[in-house]
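Dropping the structure in here first, questions after.
Left out: one protein chain. Kept in place: all the others.
Naming follows writing order (A and B), and every chain is counted from residue 1.
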Amino acid sequence: MSAQPDQSSCDVLRERRRRERQRWWRQFRYSWHVFTGNPLTVVGSIIVLALVSVAILAPLISPHNPVRLNMAYSLAPPSATHLLGTDEVGRDILSRIMYGAGISLRVGLMAVACIAALGVPIGLIAGFFGRWVDSLIMRIADVFLAFPQLVLALAIATALGGGMQNVIIALAIAGWPWYARLVRGLVLAVRREAYVEAARVSGGSWFKVIQRHILPNTIGPVIVQASQDMGFTILLAASLGFLGIGVKVPAPEWGVMVNGGRPFFMDQWWVSGFPGLAIMITVLGFNLLGDGLRDILDPRLRK
Amino acid sequence: MKIHYLIIRRILQTIPVLLGVTFLTFSVSHSVPGDPARAMAGIYATVETVEAIRHRWGLDRPLPAQYVIYLRGLLHGDLGISIQTRRPVLDDIKDRLPATLELTLFAALLMCVIGIPFGIASANWRNRLPDHFARLFVVFGGAVPTFWLALILQLIFFRWLDWLPAGTRISREMVEPAHITSLYLLDSLLTGNMPAFLDTLEHIVLPGITLALTGTVGIARMTRASMLDALQKDFIRAARANGLSRKAVILKHALKNALIPTVTVLGLLFGAMLGGTFVIEWIFSWPGIGTYAATSITNLDYTAIMGVSLVVALVYVTANLLVDISYMILDPRIRYE
Partner (left out) sequence: MRKRRHKRPILIRVLGVLVLWTVLFLVLSGSALAAGEVTIVVSRTNDPHSLDPADEITVGGGLESQVALYERLVNVDADASFKPGLAELWEVSEDGLTYTFHLRKGVKFHDGTDFNAEAVRFTWQRIMAINTAAAQYWKSVKDIEVVDDHTVKIHLQQVNPSFLGVLAGQRGVYMGPSPTWVKAHEKTPGDWAKDYTVDHECGTGPFMLEAWNHDQELIYARFPDYWGGWAGKHVDRIVHRIIKEHATTRLMLEKGDVDITGDVLPIDIADQLKGKANIVLDTAPTTLINQFTFNMHNGPTKDVRVRRAIAMLFDYNTAVDYGFRGYAARVYGPLPSNLWPQLSANVPHIQTDLEKAKKLLAEAGYPDGFTLKMAAMDMHNWKTLILLLQDNLSQAGIKLDVEFTTWPVLFQKLQQPAGQKPFGMAAYQMWAAIPDPVDILMWWHTNAITVINPGWGTPETDKWIDGARSTVNHEKRVELYTKVVEQIAEDAPGVWIAQPLNVMVYQKWLKGYKYVPYYNGLLNWYDLYVEGKPGS
């Protein structure tokens, strides 16, 4: 063999790469078409984008300081200066909702990441090693699944002592079984494939087998699941805030804000009403977006 | 494999799960900070008093011993004594379970009455107005925070319109219906007590709607999906070809097949709803086990917490069990998994 690769093989490589790029573009354009073809998905993305922008730009666009007290104006109804009214210590609700967007986003993202980080490896282990390992892990998962997620997360967060970090940990502990089950099912399906068996038998380490064959097939569905769970996780985190377990005062977490307005709810409904609306719109946005992502990544499920 | 063997094995599999539930609840509830003996004695009690109370309730024993004692009691059907009511937990739960059951059944009824027709309409008039309307409902319904909805409903129907009460199960002036099933709606119907029936209905509507919302969304979705599935099947086309009207086809053939997965989802949702009553019961002052669970947590009432968790887990596990068994019976393919 000569030291120089000859011209023809270079051309072949270049051609192949160009075609790959074209194919990638085509796939992208097709996905984009599917994505934007569904009006609901577009709405979802707009909401999420708006949310992220508000979260990032909050210090710039918020009309008032979200934490300074102003007792003289407590429980003021929506007006020109306070578009969404004030709460029981005079803080502007609109500003607090804006700053709260960042909290909800952060908690949602980190919680979903932790849930996946906990659930996926467990599912991998269960699916890959099978037999009694699988049985044991699935029984443990059943124990966790026998509890309503909110109650379990509440109990764990209370035991850990509250605060954003503990909320995320609690959500992870309450949510891992779903991902473990999902991944386990996927692993079991893939494991039966002949080529995987061949890879194992031919002496590959199990770590490598997982990495090269199993992981690529599981990442897609996990991402789909995660994108669909974002909304629910944010809702769960807000529910914990509503029950009194959440970020520390005076942080403007939406669930905590709804809880704070409860005693006055009948007459000063804006204190609880607007943060709740914010939660709903956020969850709506993420749900729609998640559904749209699922339509692209998993066309089999599309109706 | 013989079906009986599979079913029995499946039933036996629930036992370690329930045991795991007791273990998890025990560990978590005992990790919650706070001293229940001090909570019972009050701030002004002396240390001796607190210790005496701790001893009386067996809280001074080492944790593993407490757990074993609890399990031993379980074998005799004894769920322990509740710290906050000083009565057997079993009695406490028996008193409060009917209220929660009534609420959950009412919500389940609402879910079917609203969700199934939505799903049918959605599948039948696919991509037309009813479908869009139903899908919008599904999308919004899945995003509404239940605790917020509860407050909003109270605001609208109690504060602004004054149509419905904001809490409790029956008005003060009403005489409680005779305790036949302990479900007020049923009892008042059975005894012909119309004022009590209407009064109870008034009280159950708002919490029922709140509880039913998430489930209705799920039911509507599931019904739509399985209806669409069923409508594609060959036997439907055959029925149509034979001259049956579209309505007859839908109502008689497609619906029957579509309802099977819907019913199973309903079973699972029922168990899940039992846990969802937690917040709703508090907001509506509904005297069920959700409120009991909530006060148990604040009072650090370990036995009560464990009792309620066990009951809820039992319902959920049983629902799952029934679903799995029915699948095993109906779908032979599953047996080979």
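Of note:
Criterion: a residue touches a chain if its C-beta (ideal position, glycine included) is under 8 Å from a C-beta of that chain, and two chains touch if they have at least 3 such contacts.
The structure presented is a predicted model; accordingly, all values stated were derived computationally and were not measured.
In the complete complex, the hidden chain is touched by one of B:S29, B:S188 or B:T291, namely B:T291.
Check B:P16, B:G73 or B:G167 against the missing chain and you find that the one touching it is B:G167.
Here the missing chain is touched by one residue of A:L69, A:L83, A:I281 or A:L297, and it is A:L69. Counting the whole complex, the residues of chain A in touch with the unshown chain are 67-69, 71-72, 74-75, 88-89, 161-162, 244, 248-250, 260, 262-267. Where chain B meets the chain that is not shown, the touching residues are 33-36, 38-49, 52-53, 56, 84-87, 92, 95-96, 113, 117, 154, 158-159, 162, 166-169, 171-176, 194-195, 198-199, 201-202, 247, 251, 282-283, 285, 287-288, 291-292, 295, 298-300.
Throughout what follows, only the chains that are shown with their structure count from here on.
Contact residues of chain B toward chain A in the complex are 13, 16-18, 20-21, 23-25, 28-29, 31-33, 135, 139-140, 142-148, 151-152, 154-155, 158-159, 225, 228, 272, 274-276, 278-279, 293, 297, 309, 312-313, 316-317. Interface of chain A with chain B (complex): residues 40, 139-140, 142-148, 150-151, 154-156, 158-161, 231, 235, 238-239, 242-243, 255, 258, 262, 265-267, 269, 272-273, 276-277, 279-281, 283-284, 287-288, 303.
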